[in-house]
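One chain of protein is taken out of this complex; the other chains stay put.
Chain naming follows the written order as A, B, C and D, and within any one chain the residues start at number 1.
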Amino acid sequence: MSGHFKNLLDTIGLPPGTLVHVGDKKLEKSLITIFDYDVDNFSEHTAETIEESFSFRDKPSITWINIDGIQETEVIQKVQSHFHIHPLVVEDITNTQQRPKMEDYGDYMYFVLKMLYIDSDTGGIESEQVSLILGSNYVISFQETVGDIFDPIRDRIRNFKGRVRKTGADYLAYCLIDAVIDNYFVMLELLDQQIEKLEDDLIMNPRQELYEEVHQLKRDMIFIRRQIWPLRELISGLQRTESPLIKPETHVYLRDAYDHAIQVIDTIESFRDILGGLHDVYFTSISNKLNEVMKVLTVISTIFMPLTFIVGVYGMNFKHMPELEWWFAYPALWMIMIAITISMVAFFKSRKWI
Amino acid sequence: MSGHFKNLLDTIGLPPGTLVHVGDKKLEKSLITIFDYDVDNFSEHTAETIEESFSFRDKPSITWINIDGIQETEVIQKVQSHFHIHPLVVEDITNTQQRPKMEDYGDYMYFVLKMLYIDSDTGGIESEQVSLILGSNYVISFQETVGDIFDPIRDRIRNFKGRVRKTGADYLAYCLIDAVIDNYFVMLELLDQQIEKLEDDLIMNPRQELYEEVHQLKRDMIFIRRQIWPLRELISGLQRTESPLIKPETHVYLRDAYDHAIQVIDTIESFRDILGGLHDVYFTSISNKLNEVMKVLTVISTIFMPLTFIVGVYGMNFKHMPELEWWFAYPALWMIMIAITISMVAFFKSRKWI
Amino acid sequence: MSGHFKNLLDTIGLPPGTLVHVGDKKLEKSLITIFDYDVDNFSEHTAETIEESFSFRDKPSITWINIDGIQETEVIQKVQSHFHIHPLVVEDITNTQQRPKMEDYGDYMYFVLKMLYIDSDTGGIESEQVSLILGSNYVISFQETVGDIFDPIRDRIRNFKGRVRKTGADYLAYCLIDAVIDNYFVMLELLDQQIEKLEDDLIMNPRQELYEEVHQLKRDMIFIRRQIWPLRELISGLQRTESPLIKPETHVYLRDAYDHAIQVIDTIESFRDILGGLHDVYFTSISNKLNEVMKVLTVISTIFMPLTFIVGVYGMNFKHMPELEWWFAYPALWMIMIAITISMVAFFKSRKWI
Amino acid sequence: MSGHFKNLLDTIGLPPGTLVHVGDKKLEKSLITIFDYDVDNFSEHTAETIEESFSFRDKPSITWINIDGIQETEVIQKVQSHFHIHPLVVEDITNTQQRPKMEDYGDYMYFVLKMLYIDSDTGGIESEQVSLILGSNYVISFQETVGDIFDPIRDRIRNFKGRVRKTGADYLAYCLIDAVIDNYFVMLELLDQQIEKLEDDLIMNPRQELYEEVHQLKRDMIFIRRQIWPLRELISGLQRTESPLIKPETHVYLRDAYDHAIQVIDTIESFRDILGGLHDVYFTSISNKLNEVMKVLTVISTIFMPLTFIVGVYGMNFKHMPELEWWFAYPALWMIMIAITISMVAFFKSRKWI
Partner (left out) sequence: MSGHFKNLLDTIGLPPGTLVHVGDKKLEKSLITIFDYDVDNFSEHTAETIEESFSFRDKPSITWINIDGIQETEVIQKVQSHFHIHPLVVEDITNTQQRPKMEDYGDYMYFVLKMLYIDSDTGGIESEQVSLILGSNYVISFQETVGDIFDPIRDRIRNFKGRVRKTGADYLAYCLIDAVIDNYFVMLELLDQQIEKLEDDLIMNPRQELYEEVHQLKRDMIFIRRQIWPLRELISGLQRTESPLIKPETHVYLRDAYDHAIQVIDTIESFRDILGGLHDVYFTSISNKLNEVMKVLTVISTIFMPLTFIVGVYGMNFKHMPELEWWFAYPALWMIMIAITISMVAFFKSRKWI
């Protein structure tokens, strides 16, 4: 997983605002889809070039430009110059190592979000950056790859479901942010199942491999936490903003998104606590196993060492050992040895060692 | 307990405000009871349909509509449209995965609370969501199942006990919140007894099963904490609110509720600390046991290994071993071996090993 | 110690403000003492009935009514109605499960404090609730039992020592609060001695029983902390209050009380840290002991196992074993075995095992 | 590494503002380079004496004076008197034990930054102090040695890349601060690789030497954290400053630098968490190894102790032992011993010990 930082260095030394795509180049060519709607009308189409979207900027209807793939820097550069975006914003869009944040540039607001999913191949947590630009009547969203988490929103726009068609661009932006947060719950539930399974396994049959899974999950939590923690600040800042871009009636929805974000963070903290407890369970368990093993060893040694000594005594070759001549010596010795064994066993039973 | 998150996903992708009951469908049909009272009059009846309650809205008396069972979404939808409730509130009422919170919608306030109880079958902690809507002259409460924690308040209204009949809807809402908090103390006392018993058992007779109980209690604490922690914020927000729905004379009662909430949170934190200390006690105890076992093994080995060696020496078949011929050799050897044993035992006694 | 919560439940379901004595009924009959003084005059007497104190309310002199024993609820009820105290205050006075707090009711202020002492019988930490009501020219104090911690203040009033006779009721209240805080230092010093002794014992001779004492002290700290921590907030709130009951010249004394409270809290935190360190010391120590034991076992085994093997070899009954015939074989074997033993011992000495 | 504090004492007892170079004297002679530029012109030269730079102070163009080597105190003293710098600033420049900080002196601002790099010889983390003085049209930077981290900025100035030539001294100062922060990412990536490698090694083959590396990395983190943590406060203070030296359009860049600083701090915290988890992994692993070893010992003992006892029995020299005469006794005993061994092995297999 050395990759979490491996792209950080690519922009060092470049002047701020330089446009270099930093991240795994996931899509060769950007895919641009445009939704344009108001309460009465609705149009949707996939654009060949970014220029097709520019005509929508000055129309009063709400326009959502979704750009999947951020390695085509000329597309983003054109967006920048046409929508008068600050160079630093564009740098942040193309550098996928950002923390979630909100920045208010007056005419528009800029959001960085992190989508998290579990890679089905490796089982590891992967992160994808989603950038949003919210203008007075448009939203531009940037994703690293073609994703489906915004599909329900597309569906609502198309089919006039919910409030989205009746409200402004700020509500659309809220919907997109909320879709990202909702997506965390999918991941959290998978992690929850994984942790529960691990917990059961670890209590039933503690093994170092399982513990290494605990460690891996702890690392995942550290990673997830770093991606999600700033979200709290982002949405709370959004609630307190005085930007005219956010209409008063949207605030109640932001409060709802804030609640969801808190719930996600709470859950991650709980997972961390539970994983910490698993360490203790595992560790006491291997210590107990050691005790078990040592008891077996001690019981065996304590029974056989005296017996071996006794038979050793009568294996000596002294001339003058009267017992050796007695006809009842051998069976009597067996009696004695059986008595010793029984009393030893009784002693260990009383101590609950066996 | 994988269920804590299993319903989170059901509303993903739906537009905000969509009414889907999320949670275990505990009651097929909602049970609606209506209390209507002022200082002079009092009426109580169970409504067949929710519409029966609507006439009370515009009367000056205080009306308490209690709805047990939240899976009949049409009931809640009718409440919504008649009392002009925001769609998000209704979504929160039917989704029982909320955190405790307070939201001020101007005309009315909305509260989410969590009732906690110990399931008598499984011994696990269960949580039930209680929602309150406080209007100028009405309170609507929603519970997942038919419960009895509000019975004392019903009793007070019926019998003109306490201040409830003399005051407004805000005081009634306070009473309901306080009843929920009071209920936590029942659970805390049960947990306190459980922890004390576990503590005594663990000190007297440390076993891994007991430790797994400690772990389970820690998990329970994580769960309880997440349910109760936001309560502090809720009531503190309620104290600072400038909503005209909360009359000044109610503030002193809210302060009291706040004190109780803090006391609950303090107690949970103490439990967490105590359970953490139990880990240490248990762990030092199994380490000590290991020491005990090893001392027994070492004592036995140290006594019998030299003796076995000695008898082995005189079991050798060398032609020329003068000792074998001596008539006193055998009893002398016994003397020597007894002396060795006694000095070993004395040595271990001096080291306090036996 | 299951008792810390056992009285919590007694008031559940009662309307707020209901007067039920909650706590161990320590005194059957309340003991009422009245001090009335100003700079020139002073009177002191023990009242038979609470009514005797009522005449003082409207006199300009300062009146201190001390009530030891809070189970006579009619006494407290009379105080309530005569001094116009809020029902919730009275509920808090009789319910000894409160956290320390300050409440400003305009005409009067209400304080809950916790006196802590070490029970001389059980050695456990016990807590007693002290309630204060500060009016413009009177202070009413409530204690659970007859105590002596206010004796120095009585003495100062009687003998015109210090400033107390020259100042108002707020200064008297300060003196009472300060007496409670001063009393914590007595307990802290006892605990300090206990911890130091435990620390020395644990380093000299680590035993599980001592560790259980550490655990018990940790529990005590959790309990004490919960009792004292809110004091900080209480006094700090008192310093910031704008109530006319607190005269400006008293603020410098409150600052002093605040310093003392912080010092108490600091000390408790230090104790917690030290007790945490004792766990580590104890645990490394038992691990070291295990190492010692194992080294003894290993040394013994490593010396005697090869020797026992060698003598076993010459105990075999093969017809053709030339060594058995050699006249020098037996003494030579002794030489060899002694050489093996010496070199083993030298090896273990070099490894510092013995 | 005792050196982290070894220079702290050199200035004790001197009046504040005394100029004594504290730190390892890394450069005998200061190296002074001057960049002077505006949007149209640009000049660059290396000055022999510091006086050469003074003429630039009153020119309207932007002047960047970089001084590598701070042990030539007369150079710094001349800068102080010519640019009217406060004596405390100069003391801080020459004392390389400062924490990162920002100080606003009205006419100029003073910054202390810490450059961190991994010493290629020892592998340890080294720290170098960078001081900046930002005036209205000049920036003076002080480094302990000749470094190359500002080279990209020099390059941008020379080649008119980015915004630096078009803006003021505050943007230049931002660029220098950002260069220092960017440099942390280089170090973080190296540490990341080191931690990942250590993690893999520790899971594959846990050894105490590796653990000591973990400890060393933890110490490094403590050191790095202390150097970088104050940066957050520095930049956040810079964002909130009302100094006219910072132009409004620079604030968006400061916000970007703030994001980077937070990211650095987040990463360090993650590293600390991961290293803490490695302790747990290592420790459970050595405990498991102990269990493995003990199982081997117990299996061997449990198999051979009974067998040795049995053969000891028939080594006894009793006259009357009927078994010794039986012709089938010897092979039968072998059968019995083999059966015992097989059943023991089966028993241990069933317990998964072998």
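As a convention for this text, a contact is a pair of C-beta atoms (placed from the backbone, for glycine too) under 8 Å apart; a residue touches a chain by one contact, two chains touch by 3 or more.
Remember, it's a predicted structure, so these values are computed and weren't measured experimentally.
Engineer: When the whole complex is taken into account, which chains on show are touched by the absent chain?
Structural biologist: So, spelled out: the chain left out of view touches C, D.
Engineer: Would you indicate which residue among C:47, C:262 or C:345 is in contact with the undisplayed chain?
Structural biologist: If we include the chain that is not displayed, C:262 is the one touching it.
Engineer: If I consider the whole complex, including the chain that's not displayed, which of D:81, D:120 or D:208 touches that chain?
Structural biologist: Touches the omitted chain: D:208.
Engineer: Could I get the residues of subunit D that touch the absent chain, sorted low to high?
Structural biologist: 1-2, 4-6, 8-9, 12-18, 86, 88, 97-99, 101, 103, 105, 208, 211-212, 215, 218-219, 222-223, 226, 279, 282-283, 286-287, 289-290, 293-294, 296-297, 300-301, 304-305, 307-308, 311-312, 314-317, 321, 323-330, 333
Engineer: So which bits of subunit C touch the chain we can't see?
Structural biologist: Touch set of subunit C with respect to the missing chain: 151-152, 156, 161-164, 175, 178-179, 182-183, 185-186, 188-189, 192-193, 196, 203, 252-253, 255-256, 259, 262-263, 266-267, 270, 273-274, 277, 280-281, 283-285, 287-288, 290-291, 294-295, 297-298, 301-302, 305-306, 308-309, 312-313, 315-321, 353.
The working rule: only the chains that are shown with their structure count from here on.
Engineer: Answer with same or different: of all residue numbers used at the interface between subunit A and subunit B, are over half used by both copies?
Structural biologist: At the contact between subunit A and subunit B, which are copies of one sequence, the residues are largely different (under half shared).
Engineer: Through what angle, to the nearest 5 degrees, does subunit A rotate to match subunit C on its C-alpha atoms?
Structural biologist: It works out to 145 degrees.
Engineer: With centres defined as the mean C-alpha position, give me the subunit A-subunit D separation in Å.
Structural biologist: So the centre of subunit A lies 26 Å away from the centre of subunit D.
Engineer: Distance between subunit C and subunit D based on Cα centroids, please, to the nearest Å.
Structural biologist: Here subunit C and subunit D have centroids separated by 42 Å.
Engineer: Where in subunit C do residues touch two or more other chains at once?
Structural biologist: In subunit C, residues 315 touch at least two other chains, as defined above.
Engineer: Among line, ring, star, complete and other, which one matches the pattern of chain touches?
Structural biologist: Looks like a simple chain-to-chain line, open at both ends.
Engineer: Name the touching chain pairs, would you?
Structural biologist: Chain-chain contacts present: A-B, A-D, B-C.
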